[in-house]
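Worksheet: the structure to be examined is printed underneath.
With one protein chain removed, the remaining protein chains of the complex are shown where they sit.
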Amino acid sequence: MDNERYERGLEMLARVDGEQGDKVVEALADIAPDFGRLMLEFGFGDIYARPGLCLKDRELITISALAAKGACEPQLKVHIHGALNVGWTREEIVEAFMQVALYAGFPAALNAIFAAKAVFAERQ
Amino acid sequence: MDNERYERGLEMLARVDGEQGDKVVEALADIAPDFGRLMLEFGFGDIYARPGLCLKDRELITISALAAKGACEPQLKVHIHGALNVGWTREEIVEAFMQVALYAGFPAALNAIFAAKAVFAERQ
Amino acid sequence: MDNERYERGLEMLARVDGEQGDKVVEALADIAPDFGRLMLEFGFGDIYARPGLCLKDRELITISALAAKGACEPQLKVHIHGALNVGWTREEIVEAFMQVALYAGFPAALNAIFAAKAVFAERQ
Amino acid sequence: MDNERYERGLEMLARVDGEQGDKVVEALADIAPDFGRLMLEFGFGDIYARPGLCLKDRELITISALAAKGACEPQLKVHIHGALNVGWTREEIVEAFMQVALYAGFPAALNAIFAAKAVFAERQ
Amino acid sequence: MDNERYERGLEMLARVDGEQGDKVVEALADIAPDFGRLMLEFGFGDIYARPGLCLKDRELITISALAAKGACEPQLKVHIHGALNVGWTREEIVEAFMQVALYAGFPAALNAIFAAKAVFAERQ
Partner (left out) sequence: MDNERYERGLEMLARVDGEQGDKVVEALADIAPDFGRLMLEFGFGDIYARPGLCLKDRELITISALAAKGACEPQLKVHIHGALNVGWTREEIVEAFMQVALYAGFPAALNAIFAAKAVFAERQ
């Protein structure tokens, strides 16, 4: 195990996705533990931790990419939590998905907005 | 024609995509002039002009969505110009595409980075 | 609010998607009311209301696009209702999805056919 | 070889895609001749030849699916030729792609409209 | 009906997808019986039965394609069963999805791994 990258990844994950991220790594524990570790090391330890963009910008990129791509509702929900955790408001997140509608169509935007609605309700 | 929305759209397009955006609307003039107008009115007059997010955030959303979706290189290039126009640096744009790699894979990120490389060269 | 476009959009929505479309707009009311309005104005008031193609052709385009794109089952179901509402038969809708199989593969076609099966059952 | 299905496929291909379709099958001759034959037998002999929808409807489904899916410009161009061959006008084809914009976003619609522009120019 | 191709398709389906495949064909019986037959004849009778690749390789191709494409969980699950049926181990299937992460991103890989987890649990 690559301790430094793993520790840095764990720390970033905690700041961004909080409990939601932990649950994903836990769900992988019995079937693909290495994948959970590699995702932490590379995704959070290598990429998220880079200085070139702040965490707030990174989460905006992430939810925009996931909403446009589609077919990844569980990950989108984790990162809507993440976007709220790093300082985006509910209104800004919905506004971001309205912007995505121009490039990925109304259904992609609607799916993302309804995912946001579910996440907002969970956090109440 | 819906003059107010059209005028607002033209103004937003000028601020964001500059000449690149004009060329798209011109290229539509002989085949789908209504589509050029509707895109301006709705995309730029209705959505881009909304106060909920600043232009700089909107362009980050746009290039992230386009990079993740793939198969839209011409539009991605227009909006890499746009991202530079509204204040993102070259380094930040490349960094955004590295973040997209996590969610859409390396090929999507590579295609976006090489589109950025071409745009940066054009502007030199 | 743009009254003329909104009214025309409401009217088109009623003719195409009936109750199903209303439910989508209602579900947006508390989280993204502007998005519901913009979708009505632009989608139904601007595009659907254009004279270049009849409603029946527009719904065939819509269900074909949604089936091929995938990952938008709720919207596909709304528009399978829509396709029935504007005069397509159940057999023709299933036949359309078989045609889509050639271009988007068997899984996309199967998902669309099973969405149709669920919609047909709902309407019985 | 399955003569009846192959012959029916050849006949359908000739009616729909004309020369453009022949070129695809020819281009496969040295690398994947069986794939050319299977595509003809299944795509054109089995699916296109079914009575449930007329050829004109089938081509509308096809160009809508291809435009929404994206990343298949060569096939989209073949079928824009096909759509013209079976009776759709240039204006209707462009209108169809405007309808697709609602469901797959502006870039997908723009790419399809510019593919149509290139096909229309070729035919002049 | 094309008896030879159909019989060969049935036999291949039984070897690959077993009961899971039968259920798909049965689920189509009341809504799209021809589609079930055509899928068997073409998919299993024509393609799967070709000598150029062994069944084990074909199932690896299939689960990799489905995982990368996304939005086809039911079909992915059928073919994770299929991959196990033709001799891949659970560990190899998870490993394949880790490889897919490089090309289609972490969410696509996670969705596939969790589909595998569900299939493995079903078979216990």
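Chains: A, B, C, D and E, in written order; residue numbering restarts at 1 for each.
Please note the rule applied: a residue touches a chain if its C-beta (ideal position, glycine included) is under 8 Å from a C-beta of that chain, and two chains touch if they have at least 3 such contacts.
Remember, predicted model here, so these are calculated numbers, not experimental data.
Annotation: of E:A14, E:A27 or E:I47, E:I47 touches the absent chain (contact as defined above). Within the set E:L13, E:I80 or E:A104, the residue that contacts the chain not displayed is E:A104. Residue-level contact of chain A with the missing chain is found at 2, 5, 34, 38, 42, 46-47, 50. The missing chain lies against chain D, touching residues 24, 27-28, 30-32, 34-35, 38-39, 43, 66, 69-72, 74-75.
Within the complete assembly, residues 70-71, 94, 97-98, 101, 105-111, 113-114, 116-117, 120 of chain B touch the chain that is not shown.
As a convention for this text, only the chains that are shown with their structure count from here on.
Shared contact partners of chain A and chain C, listed by label: B, D, E.
Chain pair with the larger contact count among A-D and B-D is B-D, by C-beta pairs in contact. Chain centres here are Cα means. That of chain A falls 30 Å from that of chain E. Multi-chain contact residues of chain B, defined as those touching 2 or more other chains: 34, 38, 42-43, 47, 50, 66, 69, 72, 75, 101-104.
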